[in-house]
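For this depiction, one protein chain was excluded, whereas all remaining protein chains were kept in their positions.
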Amino acid sequence: MQVIITINKKPGVLDPEAQAVKQSLFSLGFDDLENVTMGKQITLFIETDDQERAKYRAAKMCEALLANAVIEEYKIQVNELS
Amino acid sequence: MSKKAEIQYENAASMGLSEEEWHSVCSHLGRIPNLCELGIFSAMWSEHCSYKSSKKWLRTLPTEGECVIQGPGENAGVIDIGDGLAVVFKIESHNHPSFIEPYQGAATGVGGILRDVFTMGARPIALLNALRFGQIDHKKTSHLISGVTSGIGSYGNCIGIPTVGGEVEFDSSYNGNILVNAMAVGLAHNDRIFYSAASGAGNPVIYVGAKTGRDGIHGATMASAEFNNEAELKRPTVQVGDPFKGKLLMEACLELMAADAVIAIQDMGAAGLTSSSVEMAAKGRLGMEIDLDLVPTRETNMTAYEIMLSESQERMLMVIDPNQAEIAQQIFNKWDLDFMPIGKVTETDRLVLLKEGKVACDIPIAPLVDNAPEYDRPHLSSEIQIATNINDIVQKIPITEALKKLVGSEDLCSRRWIYEQYDSQVMADTIIGPGGDAALVRVYGTNKAIALTTDCTTRYVEADPYSGGKQAVAEAYRNIIAVGATPLAVTNNLNFGNPEKPEIMAQLVESVAGIKDACIQLSTPVVSGNVSLYNETEGKAIKPCPVIGMVGVMDDWEKSGTIALPSDNDIVIIGQNEKNNSGWLSNSTYAKFISKKLGGAPPLVDLNSELKTGKFILDCYHNDLINAAHDISDGGMLVALTEMMLAGNNGAEIIHPKGVDPHCWFFGENQSSYIIATTKLKEVMKRSENANIPLSYLGRSSSAQELKISNGDIISLKELQNIYETGLTKQLPQ
Partner (left out) sequence: MRIAIIVFPGSNCDRDMMVAVESLTGRRPALIWHKQNNLNPIDLAIIPGGFSFGDYLRCGALAAHSPIMNALHDHAARGGAILGICNGFQILTESGMLPGFLARNQELKFICKQITLSVNGATSCALTASLDHKETLQIPIAHNEGNFFADSETLNSIESNGQVVLRYTSDKYATSTNPNGSLNNIAAICSLNGKILGMMPHPERAMGKGHESADGRKLLHSIFEAIIT
């Protein structure tokens, strides 16, 4: 099972990198820009046929290591491998 | 795939071999090579690995001296600094990769030179660099300088070796071809140096470090070709650095060497597994057999050609004592690194590679190294530029106005924006970091310190390559002396354009002659170095840039100098007075930034007075006569004094001799001179008279926050500081 985890900063958490990107885009003339967030995408392959189990294991991994609950939130998307 | 019949001259040409070289490959083999074999020949015979255009001239450099343990030809040079200690050092370029991908190019340049040093058994203790960028307002400069700076920082900071010094210059000739030269310095015991010559037929050949991917394939050939616009599309061949793995590899190798398990060791740098295996075998006059299926790879279906030519970073090849194999394996397990026996040393004098049970390559080793091409390329004599008329240079503006323009110019302003991105203090032994003359690093556990600097004044070299070559050595020498250390030895990085053009070859030949004469006279042999040619874009060559990296030593670091001007001292110029000082402004920084007169003859370099003045300064240090010192170079005496005032946060009141044009006196770039601050003026004057060293009284320092000149000019330190500190950031386009 392929699992795609998207990790983003929680709303309100300082993100200097995203701020800098926003500033640069503004100065390039993209003035309709409202907000920029930047995160990580982590792709895992988990040995199971059970979607729910894959999701559960991935959530465990996020809590154990991949995301820092103080500042980050995560989303999990599970895809069956063809 | 590599069916022998398909390989033709066109394949060789695409790898950078000339037709003559192609025929030579075929005759050495007695047959047509396959693709892998051809790749190995082209890499070993590339300018980068074979030094085929420069070898003839490099041989003329002095490489021997009392302190030399190992001269050029190994991974790095080694000198003795007494008490059983040795300093291992080398400088290397990563110009082309850094232009294509500045962050990774610069980072892997640092990683590569660090491996060269710890391969010799030394723990690296300092990094320096020499950088050249295009015009400061060129559209690419900002991106390139940001990327290179953070790339250098990313590797050095992470691996935990302080970046203690360097130099930066901006010039339009580098708009399309920047220079990134990195120097690494390490410390070893003089009886524990490790070399690359393989020995003992049957001994295992071990691959350690990171896995092999398809990155940087044929980088050595790329570094030996001119740039064109297509080069910017070459992104995929750029290697990616992993300083974390580099740190683990460094610790594991040093631990392994301490365990007496290593017989020979070689970094997989340019041309990767090819150059490391060939050089180890060639130096040991032996052969090597490698099973390429055992090489740890990161990607699938890699061909023999790809594995041999990959320039993946953080990898080493070694021959180990078979009785110690188990200990070696344990050490690498501890550091979670690949450790893989991939072959053995043989008595055949051939490099034999196996892939999927078949012989993928079987070539004699000697022709790859001993019979590599060597050229005596035609070289015209350079047209030596004549001095620009002084009346065309001196501008009718107040001294303080000229000073402001100079200290705010991109060539002379503070480099703080750059060096604060480098960890210059990790290892906690940095006595003098960036921003002074030479950097000074304490030798752990002793009272000794090592002084380090990199220098080259490219506009002097362009105007007169011989004199410019001499000047680069002389300035490095002065920087070492100015902190109170004794200069010992040199590493050089010769950056030039296309050597197939006689006028470029002349620059190389003449500046090497200048370096040679200076190194002989100043007793600083050349122990290592690197050559980077074909630095051209669309047929236009860079300003020649033979960078000198120099190492000095002092026995007691507590006696080291500083450029910080203390208050209530007398300020004296050593090496110049109104009689011998001709106020040399031709080709000076003043001429460049204030008169906009480029070119013209550079100042005379008198090696005899360089030596005499240097010895005099050291003598003053040994007799505790110096409270601060700074050498006079770009921008002349008043710029040097300004740097001293800003570093010490003290002002000065100075005079200038009657009958001398103040612009010439204050901004002339006459060589072999220093500014010192002393509270023992009489003693200094007496000694200078005895030693027949020109001396001139400049003035006195005080805690007043201003520079006051006897003609009535006055400027506050605050104003100077503001201009000096913001020079770079104000001019770099955001």
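We call the chains A and B, going by the order they appear; numbering starts again at 1 in every chain.
Everything that follows uses one rule, which is that a contact is a pair of C-beta atoms (placed from the backbone, for glycine too) under 8 Å apart; a residue touches a chain by one contact, two chains touch by 3 or more.
No experiment lies behind these values; they were computed from the predicted model shown.
Only one residue from A:L28, A:A64 or A:L81 touches the chain missing from this view: A:A64.
In the complete assembly, the contact with the undisplayed chain comes from B:S424, out of B:S424, B:T613 or B:S633.
Of the listed residues B:G16, B:G186, B:P243 or B:G727, the one in contact with the hidden chain in the full complex is B:P243. Of the options B:G109, B:G134 or B:G153, the residue whose C-beta touches the omitted chain is B:G153.
By the touch definition given at the top, chain B reaches the unshown chain through residues 150, 153-154, 157-160, 242-245, 247-248, 335-336, 419-429, 431, 442, 557-558. Where chain A meets the omitted chain, the residues involved are 12-17, 20, 64-66, 68, 70-71.
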